[in-house]
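First up is the structure itself, then whatever we jot down about it.
Missing here is one protein chain; the remaining ones are kept as they sit in the complex.
Then we have subunit A:
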Amino acid sequence: MSQPLSFQRMILKLHDYWSERGCLILQPYDMEMGAGTFHTATTLRALGPEPWNAAFVQPCRRPTDGRYGENPNRLQHYYQYQVILKPSPPDLQELYLGSLAAIGIDFTKHDIRFVEDDWESPTLGAWGLGWEVWCDGMEVTQFTYFQQMGGFDCKPVAGELTYGLERLAMYIQDKDSVYDLAFNDAGVSYGDVFLENEKQMSKWNFEIADTDALFDLFRKHVAECENSLEAKLPIPAYEQAIKASHVFNLLQARGVISVAERQAYMGRVRDLAKGSCQAWIESNTPAWQAKYPGWTA
């Protein structure tokens, strides 16, 4: 058997694979976010009638998942590979399986399964039906047909694939710890690149971050989002909503938001995201309707 793909080669393979199948290869969004779905290439582009096919890597930050670099599977910063295809093509499952084959998964020896897992993002006011894809019992991809985004029906429906890159790499390289992954083929490990980052960021997320400043930031991002919405600028408004969402996640990691308050904060972020989606739809509807007569939000 040939040498398994390094982390970076796996990403390059996926880029090649989806590029050959008509996807734009985008770069990560330059802001902290909890999941690739927050990228405007997914959230905002899932709305409206225009076809949209894109693939990109998105770094994700989940402060509460930090383990100071001591847990082999949990990280506060990791990578997702996102593919969004709108409208969802009829052979999406086959396309997806083709991508697994491209990164070296042998279907005669491995057990691939589509296990029901409906996706819902309370912060984005979004939901969809789909599966978590299992490879020998490990969830390697979230596979979703978006039905709603920002509280609006997706017309048409987009298919979204979210690959957990570290998990897939651990699988392909047969490693028990994320830090042992070969990042390249020249001896640099994932740990060489990120272990110190995990240690320092975990400490900051859990122990150091100034909560007064964070509360203040949350309020400011909320205000700025509203300000942008008033100016009918959905993209800046949405960016502020993402920022508010990340600050909320940091506050959660600091343990200063009670269970009761949690709902209220999430509701606040959801309102901002929904408001941004609504503004996005409103600003684009005339153009969409000109190109796609009969389309309505």
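Methods note: a residue touches a chain if its C-beta (ideal position, glycine included) is under 8 Å from a C-beta of that chain, and two chains touch if they have at least 3 such contacts; residues count from 1.
The working rule: contacts and distances are computed from a predicted model.
A single chain of the complex does not appear, and UniProt lists its protein name as "Glycine--tRNA ligase beta subunit", one of "ABC transporter permease", "Thiamine biosynthesis protein ThiS", "Glycine--tRNA ligase beta subunit" or "Xanthine dehydrogenase family protein molybdopterin-binding subunit". Considering A:Pro4, A:Pro156 or A:Pro236, the position touching the chain not shown turns out to be A:Pro156 (whole complex). If you put the hidden chain back, the residue from A:Trp52, A:Tyr79, A:Tyr171 or A:Tyr190 that touches it is A:Tyr171.
Taking the complete complex into account, A:Met138 is the one of A:Met31, A:Leu95 or A:Met138 that touches the chain left out.
One chain is missing from the display, and on subunit A it is touched by residues 49, 71-73, 87-90, 92-93, 107-116, 118, 128-131, 135-138, 145, 147, 153-157, 159, 171, 176, 258-260, 292, 295.
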